[in-house]
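Certain chains of the assembly are absent from this excerpt, and the rest are unmoved.
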Amino acid sequence: MPTFEVNDHKYEVDEDGFLQEPGIWNETVASDFATTEGVTDLTEAHWKVIHYLRNYYLQFGIAPMIRKVCKETGFKLNEIYQLFPSGPAKGACKLAGLPKPTGCV
Amino acid sequence: MTPKPKRITDIGPPNYEKFLPPVVKRNYGQWKYHEILSPGVLVHVAESGEKLYTVRAASPRLLSVHTIRLFADLADKYCGGYLRFTSRNNVEFLLTDEKQIEPLKGDLAAAGYPVGGTGRTISNIVHTQGWVHCHSSATDASGLVKSMMDGLFPYFAEEKLPAKLRIAVACCLNMCGAVHCSDIAVLGVHRRPPKVRHDILPNVCEVPTLIASCPTGAIRPATVNGKQSVEVIEEQCMYCGNCYTVCPAMPLNDPDNDGISIWVGGKVSNARSTPKFTKLAIPFLPNNPPRWPEVVEAVEKIVTTYAEHAKPFERLGEWIERVGWPRFFQLTGFEFTRYHIDDFKHAGLTFARSAHLKF
Amino acid sequence: MAEQNGKSKTKLLDELEKGPWPSFVREIKKTSDVSPTCDDLLGQLELSYEERKGHWKHGGIVGVMGYGGGVIGRYSDVPEQFPKVAHFHTMRVNQPSGWFYTSDALRTLCGIWERHGSGLTNMHGSTGDIVFLGTKTDELEPTFAELTKAGFDLGGSGSCVRTPSACVGPARCEHACYDTLKLCNDLTHAYQDELHRPPFPYKFKFKCAGCPNDCVAAVARADLSIIGIWKDEIQQDDAAVAEYAAKGLDIQKNVCEQCPSKCMNWDGKKLTIENKDCVRCMHCINAMPKALRPGKERGAAILIGSKAPIVQGALLSSVLIPFVPEAELMETLKELVSRIWEFWDEYGKNRERVGELIQRVGMANFLDAIGLDPAPEMVTAPRDNPYIFFREEAAK
């Protein structure tokens, strides 16, 4: 199992750098992972998306469909890519500590 | 700090017009008719009287940059640097000088990329990744294609068939290709339910998505060792692998139970009959690399039977529909089994609901 | 690398170098000089051949910045044995319409891939992309930078518009009823955002075929299948018909009798077509391209919904708009597609293709939602079951 080390923290991750134990997530985790996804500063806008994803996941056990993310956070899709350059799935979901989105690639 | 070069994005593919040979530009949309001069060689005649010669060569699709450069060199040598690939992954050289055809064919043959695949032939086999690149595969694709095309080569190089015959390979039920509508389809299949990896499942899967993914509803939530996971009702599973697509913890590879099924009689074109799905011919043959002799033999049997019995222009599926499926099974000697009888959603509509019978 | 202690390390794969058909094994072997990943690819493949199973892990998620797709992540499940393919991602590069190239363009692509990847490609993937086969995560951005500089861009993957594709069409085919290459190119450029940043419940494919021969399998593999067709009469050259007959074509048996609508008559001298009964199948035209040609009033039929079997069984596309004149095609499609996407986005379930959505909600409701009137051309026959949901307004 690969690990990801940053700021003295050490995380078990998969090859794509996704957190392997979604349960241990907290805001620090998000900040720690931000660097790998081209996010330099976590602004309020970032947190809005991250918290929305996290809460949705905790409630429904899945990541929301992208249209829902946009609707609920109020960001357009390209704004989300501006916030998370590696995209909502690889970027935002990773920071929110969700399991790696699978399926449709 | 060096300023980052501005990233270029969303430019889309280059405009095709840049790549069209001059003769095409001049006669764009003004083609009048075509003829097949010999297998693999077409001539298209324009309203203007200009002629465009196409030489179509076989390609394994998985191409080395060396080979692509070889094609580029040949294009430079014979046709002003213009070439294209086809929707079935052959390469086509676009000539204006008829006299260059034979030399080009010679060079291609020497390099191992023979010419053929037009008209009443078997063209290249549309296929997928298999063991070369995909996690989902129940078989290899490239190896199957190579094994079959070696055997069927005379049907590529010569017009020996009543009509076109399109073969496709897919390594799993996702069917990345037109497998579901091919004259002959070779499809990798699993035959055992997924083995749930309860250890990692809760961490790597979205359970609701996983449950929803199963076409037959065979997946149920379950608690295993105190952790949320799922169980598979094995009798309800038909090994489609869709659960594995959405969740890595549901692998269903199993060397002894994975293998090949063979399907026949599909088509895409609207010529004569409407497009048709491919139908089951052989439910299972073993994975027998590197040459899959059972598969090759079965496919050759289908091809020769078709070649012998069909009428001109009649595609494989059209021939079978004319003579009837019982005759197809009789002529090929394939066994008709319980698996041939549909039991999915629209099964009832495939039952023989008339007294139209042949004896 | 192929030999070790005088014994080939790829005994099984070596078998696949024999025979007349070009060998993918030879392609891989000969690319060894470009990248050592080829050796490990062969090694792992040989292992798969021995064990009769694949050795790739379940798909990864990697990509380039600002895009949500275009790269298929792939990791070996035996990385200790084959470290050079521990990462082995493919990049999907959007092909030019109709897969036309100049030798220069190809060499440019080869150069980029030689520098950053395995040197192996698929020309092309089933959807139509140039597939760059195998590289490491680190190489994705540099490859992308070089590609875009050279004028190429990535294709689709994920829940997005997938790389549209088109048959050779008017560039080389006398049957083309509209400009497939232009439409394919225009669609691709119009939907760059939707192609690169997955916005949908699932994938969405466009395929453009110039006539009902459908040389790009649009009816079987595209959520929106745009198939060229004509509205008026087949153009007929009687002298050329006679020529085909003289050359031995049995016009009665092999043309008239195989016409699905039985609308042709051949009296031994003159061919007559009852055009109002012709279903535009192309058969007679295919059989005598010199003598018969599609009519002059040309355009396309728009069909919707085809896909592979997952989840509810394979679908073929079905008629949505029987005829759009070529001149109105792009405009009509843009309007239509935006309405379709709006409805699909709103009501589509996760991983539900538009064809399956239509099956679930019913064609009539779908038509309502996108603002099209029902037409008998959309069905092979009206319903045969009496289970009609009458609307309140219809009933008193």
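Labels for the chains are A, B and C, by order of writing; each one numbers its residues from 1.
Just so we're on the same page, contacts are C-beta pairs under 8 Å (C-beta built on N, C-alpha and C of every residue); 3 or more make two chains touch, one makes a residue touch a chain.
Because the structure is predicted, anything quoted here is derived from the model rather than measured.
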| item | value |
| --- | --- |
| Full-file chain stoichiometry, since only one instance of each kind is pictured | A x2, B x2, C x2 |
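Here is the rule we use: only the chains that are shown with their structure count from here on.
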| item | value |
| --- | --- |
| Pair with more cross-chain C-beta pairs in contact, given A-B and B-C | B-C |
| Chain A and chain C, separation of their C-alpha mean positions in angstrom | 33 |
| Cα-centroid distance, chain B relative to chain C, in whole angstrom | 12 |
| For chain A, residues contacting two or more additional chains | 14, 62, 100-103 |
| Where chain B touches two or more other chains at once, by residue number | 209, 213, 245-246, 248 |
| Residues of chain C defined as touching chain A within the complex | 57-63, 65-69, 72-73, 75, 87, 157-159, 193, 197-203, 345-346, 350-351 |
| Contact set on chain A toward chain C in their complex | 14-16, 18, 38, 62, 65-67, 77-78, 81, 85-90, 100-105 |
| For the chain B and chain C complex, residues of the former touching the latter | 5, 7-16, 18-20, 24, 28-29, 31-35, 44, 52, 54, 58-69, 71-73, 75-76, 81-87, 89, 91, 94, 112-114, 126, 128, 130-137, 140, 142-143, 145-147, 149-150, 153, 156, 173-181, 209, 212-213, 215, 240, 242, 244-246, 248, 251, 253-256, 258, 268-273, 275, 277, 287, 289-291, 311-314, 344-346 |
